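Here it is, the structure, as structure tokens.
Missing here is one protein chain; the remaining ones are kept as they sit in the complex.
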Amino acid sequence: MRMSKVQVLIQGMLVAAMLLFFLLPIYWLLSTAFKFGRDAFATPPQWFFFHYTLENFRQLWQNSGTPGYLRNSIIISGGVTALSLLLGVPAGYALARSQSRLIAASSHLFLLLLMLPPIAMLIPFYLLMRQLHLLGSYAGLILLDTLFDASFVAWLMRSTFAEMPPAMEEAALVDGASVWQVFRKIALPLAWPGLSAAAIYCLIFSWNDFLFALMLTSPRTKTLPLGIMASFSAVEISWGRMAAMSFIAVLPPFFVALFLNRTWQATISQRSSPNS
Amino acid sequence: MSEKRTLLIPLALMLALTLLAACQPPTTPSPKKPFAGTALTLASMSDQYVAAFRYLIPQFQKETGIEVTLDEMGYVDLYAKLTADFVAHTGQYDLMTVDIVWTGEYAQNRYTLPLDTFMARDSAILAQDDIMPVAWSLGEWQGQHWAYPLAGYANVLNYRKDVLAQANIAPPATQQALLAAAQQLTHAQNDFYGIALLGAKGPAVAQDYMVWVQQHGGSLLDEQGNIAVNTPENVEILQFFGQLFAYAPPGATDYWWDQRETAYRSGRIAMMEGWSIARAGYEDPKISNIVGKTAITLAPVAQGVPPRYGFGGWGIGINADSANAEAAWEFIKWITSPEIQKQWVQHQGAPIRRSTLTDAQLVATYPWFTTLLQAFEQGDGNYRPRIPEYSIIQDALGTQVNAFLVGQLSAQQALDRAQMQIQANLP
Partner (left out) sequence: MKRTREKHYLLLLTPLLLLVLLLAIYPLLFALGISFFNYRLTDPTQTRHFVGLANYLRAFHSPLVHTAVINTLLFVAGTVSLELLLGLGMALLLNHENKLIQLIRSWLVLPMALPALVVGLIWKALYNVDFGPLTYYLKHLGLNLGRGPLGESHLALPAVMLIDVWQWTPLAMLIFLAGLKSLPQEPYDAARVDGANSWQQFWHLTLPLLKPTWLILLLLRTMQGFKVFDTLYATTGGGPGTATTVLNYHIYTQGMVFFRMGYAAALANILLVLVGMLAIFYIILLERQRQ
């Protein structure tokens, strides 16, 4: 549909306003990474023209264990995303298509998990992980994050699949295809946008989790959020260090989101249906 | 699904690499290095002295063969993680930095090992007389030592010597002079204020208020050692505290330590009380806009009050669940020894020994050590009650003093409520 020039202009301005709102604080933080500590809060605020320095990044790489934190965050987030999708997406499909009461009941169990504030369950999880000898390991944190993220994915994918008219799947099932085949060959490809939203969600929530990471990691498996918060001492916050580390922390999610976004197709009509 | 597969391969690769990296060749003990090959984990607050740890730990490793892994955390994370480690007896950390106010809690719950047997056995080399008497409060509780002194902080008054000189004001020697100077030096229209204070709800305002209680000769405990925060004295002190805020920046009622430091370092504040460990930072051109303009003096007490100065800092303790207590004690002995303390201080550590504070070379680099020595000699490590119930006091004061500062309560009401809140929450 062709839009008038006015409409394009208005839309452009809205997008610009949106970007300003969401990205200005990020820009402030990231520019602080290149400033000396004394300029972080200069008045008037220095947005573009300030004394640049790479000192914060140099210190980061040499002193603070950041390469290790980055590696750990990648391992954990990657593991959580993969495992959560593996567990949550089929579960979401089952929740969407099944008429069974038992299955509906289990969806309420997942919801219960998502509703309770984590602090009430923190100590029992800590003790449980200790029993399983998973304290301080990658597996422990991955499993715990997956517990919550996969539950969310199940609910999210449930609504995604529910939105898709079941006609094509019904036809295939009547033709003799198994549930698994219908899931893999018909439902899944059509649900790709929902899948990638779920993937981004898992990535984000495991990437910036602080509380569980604090409790379940050892110095060897520490993640980026813990490293960033260590800039917060009793006397001051090392803003340069915090900003530099945050800079590194936002890059991987950004690239993953970019990658996933590039794979989204224009509209459902451009996706060739299996029968056309 | 292929996207997932492409994700899994680099993941697997990374896992393999990290497993490989984790394998290290062990070292074997020898007569000179009886603990060689032992691995210790040290949980440290991310204060300035972390730089000193980082510098010194490789040296320790070379000398003793003991490997120390440093885990640096912020204040709240440190406390939460240590508590979880103690309560669940997971023994993840062998050594930990212990805030002075946690002493009573750690002692009562036996989280850390009492060090007195170690201290008696090795007293010959510990040079305990050299440690400033006040520093022992970093871990001493009811006659036993549950942590060893590591880093001593004194509450001092930092001031802009250029600003005071220009206004012809002498550095305040009493609290009353402090208030007068703050008033005189405040020019709000030029965005310049006489004093910066911590007003934020929670630990920040609680700690600043407690400093002022100490400086006015008040006390949060009565003679029997019971908690009594709403005495008439303390109410008057709270009102004085509130008066000071009139000469602090408007946002001061929301200041954490970071904001107060930023305010002072940005050059818009004339005076600020704070821990001595921040002093060196004001001379660092990378973080400070007021290089060369700061002087420190003893924090003034109210007229008629015998001079005592707030003392705080960190001790270092051994986890009661640690399997390597002896090796951990070796580390404590080493890092607090007179020779290493000099390097400790030179790399942003805080002093605990008289020898360090009077060393000619160090005094030349850090001329405020003479003030610090005096502050330590008359230091009071108990102005914040180091009792096990400290966190309850801190939370009550943190809430109610802030409510007073933002005008929701009168001083009497605030302290009455704090007292009630404390009584209601005591175990």
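Per-chain numbering from 1; labels A and B assigned in written order.
The definition used in the following text is that contacts are C-beta pairs under 8 Å (C-beta built on N, C-alpha and C of every residue); 3 or more make two chains touch, one makes a residue touch a chain.
What you see is a predicted model; the values in this text were computed from it and never measured.
Visitor: Taking the entire complex into account, which one of A:Ala33, A:Leu60, A:Ile76 or A:Leu95 touches the absent chain?
Guide: A:Leu95
Visitor: With the full complex in mind, choose from B:Asn234, B:Ser266, B:Gln341 or B:Thr356 the residue touching the hidden chain.
Guide: Going through B:Asn234, B:Ser266, B:Gln341 or B:Thr356 one by one, B:Ser266 is the residue touching the chain not shown.
Visitor: Could you pull out which residues of chain B are in touch with the chain that's been left out?
Guide: Here the touching residues of chain B are 76, 80, 83, 87, 105, 109-110, 191, 200-202, 249-254, 259, 262-263, 266, 268, 391-392, 395, 398-399, 402-403, 406, 408, 425, 427.
Visitor: Go through chain A and note every residue touching the omitted chain.
Guide: Residue positions of chain A that touch the missing chain: 1, 11, 14-15, 18-19, 21-23, 25-26, 28-29, 41-45, 86-88, 90-91, 93-95, 97-100, 102-103, 106, 109-121, 123-125, 128, 143-144, 146-147, 150-152, 154-156, 158-160, 162-165, 173, 178-180, 183, 190-191, 193-194, 196-197, 200-201, 204, 207-210, 225, 228-229, 232, 237, 239, 242, 246, 249-250, 253-254, 257-258, 261-262, 264-269.
The criterion applied here is as follows: only the chains that are shown with their structure count from here on.
Visitor: So the centre of each chain is just the mean of its C-alpha atoms; given that, what is the distance between chain A and chain B in Å?
Guide: Computed from C-alpha means, the inter-chain centre distance equals 36 Å.
Visitor: Under the stated contact criterion, what part of chain B meets chain A in this complex?
Guide: Contacts found on chain B: 3-4, 7-8, 10-11, 14-15, 18, 22, 41, 45-48, 54, 69-75, 77, 80-81, 84, 87-88, 90, 92, 191, 257-258, 261-262, 265-266, 274-275, 277-278, 281, 285-289.
Visitor: Chain B touches which residues of chain A in the complex?
Guide: It comes out as residues 36-38, 40-43, 53, 55, 63, 71, 74-75, 78-79, 81-82, 85-86, 123, 126-127, 130, 135-136, 138, 214-215, 218-220, 222, 226, 229-237, 263.
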